[in-house]
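A single protein chain has been omitted; all remaining protein chains appear in their positions.
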Amino acid sequence: MTTPAPNNLVYDRPAGFTETPTHYCPGCTHGVAHRLVAEVLEEMGIIDKTIGVAPVGCAVFAYNYFDTDFVEAPHGRAPAMATGIKRVLPDRIVFTYQGDGDLASIGMGEIVHAAARGENLTVIFINNANYGMTGGQMAPTTLPGMKTTSSPNGRDVETQGFPIRMAEMLSTLDGVGYCVRRSLHDPKNIRLAKKAIRLAFETQARGLGFSMVELLSTCPTNWGMTPVESLKFVEENMVPAFPLGDYKVSEAIKQVKA
Amino acid sequence: MTTPAPNNLVYDRPAGFTETPTHYCPGCTHGVAHRLVAEVLEEMGIIDKTIGVAPVGCAVFAYNYFDTDFVEAPHGRAPAMATGIKRVLPDRIVFTYQGDGDLASIGMGEIVHAAARGENLTVIFINNANYGMTGGQMAPTTLPGMKTTSSPNGRDVETQGFPIRMAEMLSTLDGVGYCVRRSLHDPKNIRLAKKAIRLAFETQARGLGFSMVELLSTCPTNWGMTPVESLKFVEENMVPAFPLGDYKVSEAIKQVKA
Amino acid sequence: MQVKGWIEVSDQYCKGCELCIPACPQAVMELDMTRLTPKGYHPAHTFKDGCTGCAICAIVCPDAAITVYREVSKPVPVAA
Amino acid sequence: MQVKGWIEVSDQYCKGCELCIPACPQAVMELDMTRLTPKGYHPAHTFKDGCTGCAICAIVCPDAAITVYREVSKPVPVAA
Amino acid sequence: MTRELWKGNEAIAEAAVRAGLEAYFGYPITPQTEILEYLSRRMPELRRAFVQAESELGAINMVYGAACAGARVMSTSSSPGVSLMMEGLSYIAGTEVPAVLVNVMRGGPGLGNIAPAQGDYNQAVHGGGHGDYRNIVLAPASVQEAIDLTALSFDLAEKYRTICMIILDGSIGQMMEPAKMPEMRPVQRAHWDWATDGRMGKRERRILTSIYLDPIQEEKTNLRLLTRWKAIERNEVRYKEYFLDDAEYVIVGFGTAGRVALSAVRHAREQGIKVGLLRPITVNPFPVEAIEELVKRVDGFLVTEMNSGQMLDDVQRAVRGRAPVEFYGRVGGVIPMPEEILHEIQRMLSEPLSTAADPREEWHERMRGMR
Amino acid sequence: MTRELWKGNEAIAEAAVRAGLEAYFGYPITPQTEILEYLSRRMPELRRAFVQAESELGAINMVYGAACAGARVMSTSSSPGVSLMMEGLSYIAGTEVPAVLVNVMRGGPGLGNIAPAQGDYNQAVHGGGHGDYRNIVLAPASVQEAIDLTALSFDLAEKYRTICMIILDGSIGQMMEPAKMPEMRPVQRAHWDWATDGRMGKRERRILTSIYLDPIQEEKTNLRLLTRWKAIERNEVRYKEYFLDDAEYVIVGFGTAGRVALSAVRHAREQGIKVGLLRPITVNPFPVEAIEELVKRVDGFLVTEMNSGQMLDDVQRAVRGRAPVEFYGRVGGVIPMPEEILHEIQRMLSEPLSTAADPREEWHERMRGMR
Amino acid sequence: MQKEIIIAGFGGQGVLFSGQVLAYAAMDAGKEVTWIPSYGPEMRGGTANCTVIIADEEIGSPLVKNPKLAIALNLPSFDKYEELLAPGGTLIVNRSMVDRAARRTDINVAFVPCNEIAEEIGDKKLLNMVAVGALLTALPEISLNDVEKALEGHLPARHKHLLPKNYEALKRGFQAGQKIPA
Partner (left out) sequence: MQKEIIIAGFGGQGVLFSGQVLAYAAMDAGKEVTWIPSYGPEMRGGTANCTVIIADEEIGSPLVKNPKLAIALNLPSFDKYEELLAPGGTLIVNRSMVDRAARRTDINVAFVPCNEIAEEIGDKKLLNMVAVGALLTALPEISLNDVEKALEGHLPARHKHLLPKNYEALKRGFQAGQKIPA
């Protein structure tokens, strides 16, 4: 951490967090993603000038957990709201935190155009392959054959289509400065995820355009698995379908050490 | 033509057309695109079972020109309407005809998801780099620096973003069976465009998923050029920004001769 | 010796956009400045011999205004 | 000889999700079945010596419930 | 037909299936998601069309397309999702094709909450999309009524080539009651003389559009829609009366607010108070003539809603100042208890009533007093 | 200030700029596109925010974001585009942040046409988004009024933390009139105690949301909104009176329908007919007390609109059957001519008037007779 | 006749299902009935409850402020519904989870060790059926037999083998309920 720590303190709850315990189910990696964002805001010293935009979905209450200003957007519209904020407060740091139903389904138009415009925003995209809050319906990211409450016989690609790989799709747009996919299923990948989140915020801080980190995440409750089984599912089933990697990194940001 | 022609007839107005003269400005290549679609419908013998979906934009009156059933969709929603029609009439041929404001701006969510679902639809996408009907405003496809009535000093990519290459973007989706870009700026390219339109409809007829042909087109009136100058502009300025080519062609369709 | 062809340009559809004129390989087309269509356009026409019925004018015509004929014995597939 | 460390698990935040347990390289963590947190969870704890303060448990913790210490003289950069 | 215990949302879904629903397009939103989930299993097993759309905007335009093709089609959503459908609804109305939409209402405005509310009455009945159009709005108060009105909604939509909306608060969607489910009707697409289902060698081409570039033609269209609406007003008004024969006071309430009022009316009758209940089943068209009839013989009206007085406006317009109109509402997702409405009835008996007062204002004052 | 000839749409754009507009988000749609085009040049030259959004849906949510940040912000659109904003408007209302929206209305429903109409009155005043909320609606009848009300709209929106809509038919957007443009006000963001503009070391964090998961809290919010609305009703009603002092008959009309009626009133006065005009400038809040005042002394009301009788409902509710109310409207993009309204005035004088008749129904019959 | 019953407890104690069993029994017995779960934010808390109303005629409000009957399977529910119960009403309390005596004297409170009885029967889960059995002592409109038929008719096939123990739980609960010092 950049803040001096008592001699023997190795890790402490980040200052970017409020005291409020999260409402997430035990073992849900939303909490890990939150923590990484809070750590990065603290390490970059930007908590104070950051404005978050919460989605509709499990993260609808994200505004309770970060010690920053926050607004709550209509379902899928977070990138549009963030655009409105950033355009009138260009010196602030603005980020959206969105799930796959919110970003990849109803919010497709807003995310694609925020990226195409090269809005200086950072998007944290949680891909857990289903609509968590409403009880586990099929999302655009649901894997073929995966059972959900709205694909009870498993997602049939013939009638229900194929998963959308957002990081790959958005990387075709010139307005994008940084766009990568990471996973939260083990310590190594969590470390890589944090580095990516740091670089995404650095991209915004440097005015290098739109930045997004897609994070493969778990939904133990709706998947009907234990938290530990869920991590395994991510590693064995989601990573192959949603390859981890850097899909677009602007030259300027390649120089930055995180 | 598949229909027997009088001995010395080389070319005649296609039967897929009604008698109605189009409302398009002189030299606008919308007319060429219409004609190619009409020729393909006639050659495939599917006029009778085709249902078209018109957009909002210059082609809003497309329904007057084709001798098929037609509906007129809200701005950008043609792929959703077409989905509704095709799902209840799977043995019909359903196509949308959309401009860049309609498909690439307000209709982004609908087109991406129709493609991701692999809907058996054919989309004819006219890219003329501006909103024609409302008088030439900036579109998502407007070239950097290009002057329009809503980018009076030329499109500033810093504040107004970058052109979206739809064919490339949609080709990242697994539901897409056929997705290519062609141009209408000379006879050779018009021939290639017609072949592509044929293959797009063949893709649908074979149930191979979503098919789209993006056509680089002109807007002499709003560009402030003669029709002939406009073709030159397409060749010299648009083709470099929107490379022609096959972005996705499913294996099954590669076998088809058009 | 090249094939002979001819075209008919429909006054109902032609808007005098001139796209066919530079496209004609034989350079035998121009606008007929002596006539106006009912819609007030000078329609395209062939102003001299040399049309081969190649139908390129029809291929580039945005208004399907041109019908193309050729002096031949067997049906010819359409060019476009 | 390996460094010695220790952790504090917050009853306020721990939900007993067990993610830290298989993650611990020293395998010194488990749920404390003798206690319930105010929210009714069995919290995680170290049930034997061997903690090196590597902070991997904190890195995988979804609830930032774990504070990690180490017997050392100079500040150590956080692992994550 | 035997009675079975049905949950409101699932009952609506099954009733639509039995009415011959050919295609469903929807999107998850609490508290209507069970309808989507039920049909995600039921429709495919019957080889009928089911699509979880990318959004409510997509869903209503898929409905629009399927309706143009002549199919029996439905979408369902809840308040914020329905707001996203306003453009599509206006287009469907302007194109004169039949469609059914169910709104399982929740607390608003905005994201609000997921508790039962009736705050979308005005959107459904008066406002909503742009331009001059009206659509039928049905308001069930029980699971059985939800089943019966779902079946009816398709017939009405097709008979008048109009949108038929069903509005219910979330509690009806979530509650279970014994109900009889009608027999399965076969899916057989009527051969509409307007549907764009492909010429198929049988006929000239058809066009379905909402464009009338010439204002005179658009005016003719608007008047045609109004003429049709007049027929609906004549033929389709539905309501239920309770204890009205000798009533001196009348409660007017729809949906859950109406059935809560029924309990209050029974309590009041036990106390010898001559109060009755008029429960509109069609809130659009509104039972104006029933009110007209009551105006002649009652001493006052009490409108009860789970909103801040939306149907109240329609009651006031029908009463035209000829009798006092009072209002009691709970808003934001709160369901009133029978005791509260009984208390209002008693207040009406004890206070002088005026035809000049603004009932919403007086209610608002009382509510603020409460806090 | 000297008079200049301004086109309505451009006048609104420049008036907003001079009122300190910090950010504009819009999308092209006829007949309001000139506003977008004007600001695409004007805003960047002043280094203010201009974004042509991907859609009206995007635009209203950009407005929502900028409003939360405390900026003076506006969007403009026309009927179908405004229908796409209903979800966003409900959220903005529920979050209690100020925003200005201009609707240059065209013929509908659906795609309709681009001719001037007033068919979105109900959407703006009564329905629109889901849930219980109300917003101020201003209806200019001239280019000068459009300028003045645009400037006013920002002050009202901020004073009451509410949405302020300006509705005008396309003809006002397209016409030119001499008008005085106010001086340029500097852009200076007020330091709102609610805006989420970043803590910046000065304060605790702030949250802006429309969620109130506990119905009791949502009810409190609804009642707070209603309390604020009551203040608006008390303070902000605006209207213009013409020839009312000795009027025996009153025409009520807003916007272009109102100014067309003024010509008819003048013709009638030339014929010695004692008729006047009440032209609401705020159609929400509606000038109920002005109607109340007139009810006492006039023999009848004639409501004229460019729709099928939407404000008519509000006039009827205010009149409460105490005077005859007649209606004359043209719909679908047709502007009535003064002669038509004069003819209606003459008809009112020659026919027996009833308070029981349904004015819309009678008008509809007459219109069908015409065809 | 109208009887209102509220059943409340922790999620996982079978609150909603036991309410449905009563609803099925009432329906099969030819009564009007409504079942409505706690709805809205409470869903997120640890406790669940549902309201069942049984009547001879069309049922008005599906919710009541002061029910005639209630089952409290845990302490928070006991605290809440002892307050709200209508005078003269009967409250079945799961003594296994409640360590205090009743405060009100104008209602009948039956303390039944539901967990213990269920464990004696050999299935912890059946504590809810024990409570339902006890409730029936105060609900003459519904007989034990009605509830057994309802279980038989509506228990998912995969649980049919549990019927005998369910019957026993009901009976044991009914017996325990009869011992109320009324």
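Letters A, B, C, D, E, F and G mark the chains in the order given here, with residues in each chain numbered from 1 onward.
The rule is short, and it goes like this: a contact is a pair of C-beta atoms (placed from the backbone, for glycine too) under 8 Å apart; a residue touches a chain by one contact, two chains touch by 3 or more.
From a predicted model like this one, the values you see are computed outputs, not experimental measurements.
Asker: In the complete assembly, which of E:31, E:129, E:215 or E:359 touches the absent chain?
Answerer: Only one of E:31, E:129, E:215 or E:359 touches the chain omitted from view, namely E:215.
Asker: Given the contact definition stated above, which residue among F:260, F:283, F:303 or F:331 touches the chain not shown here?
Answerer: F:260
Asker: From the list F:110, F:170 or F:198, which touches the chain that is not on show?
Answerer: Counting the whole complex, the residue in contact with the absent chain is F:170.
Asker: May I ask which residue of F:115, F:181 or F:247 touches the chain that does not appear here?
Answerer: Answering carefully, the residue with contact to the hidden chain is F:115.
Asker: Can you list where chain F touches the absent chain?
Answerer: 3, 5, 31, 113-116, 170-171, 174-178, 256, 259-266, 333, 335, 337-339
Basically, only the chains that are shown with their structure count from here on.
Asker: Could you tell me which chains are in contact with chain A and with chain E alike?
Answerer: Under the touch definition, chain A and chain E have B, F as mutual neighbours.
Asker: Taking every chain's C-alpha mean, which one sits closest to the mean of all protein C-alpha atoms?
Answerer: So the chain nearest the centre of the shown protein is E.
Asker: Among all other chains, pick the one whose mean CA position is farthest from the mean CA position of chain A.
Answerer: If we average the C-alpha coordinates per chain, C ends up farthest from chain A.
Asker: In angstrom, rounded to a whole number, how far apart do the mean CA points of chain A and chain D lie?
Answerer: That gives a centre separation of 25 Å.
Asker: Suppose each chain is reduced to the average of its Cα coordinates; what separation in Å results between chain C and chain D?
Answerer: 84
Asker: Distance-wise, how many Å sit between the C-alpha centres of chain B and chain F, to the nearest whole number?
Answerer: That gives a centre separation of 39 Å.
Asker: Which residue numbers or ranges of chain F touch two or more of the other chains?
Answerer: 51, 54-55, 57, 80, 87, 91, 95, 110-111, 209-211, 213-215
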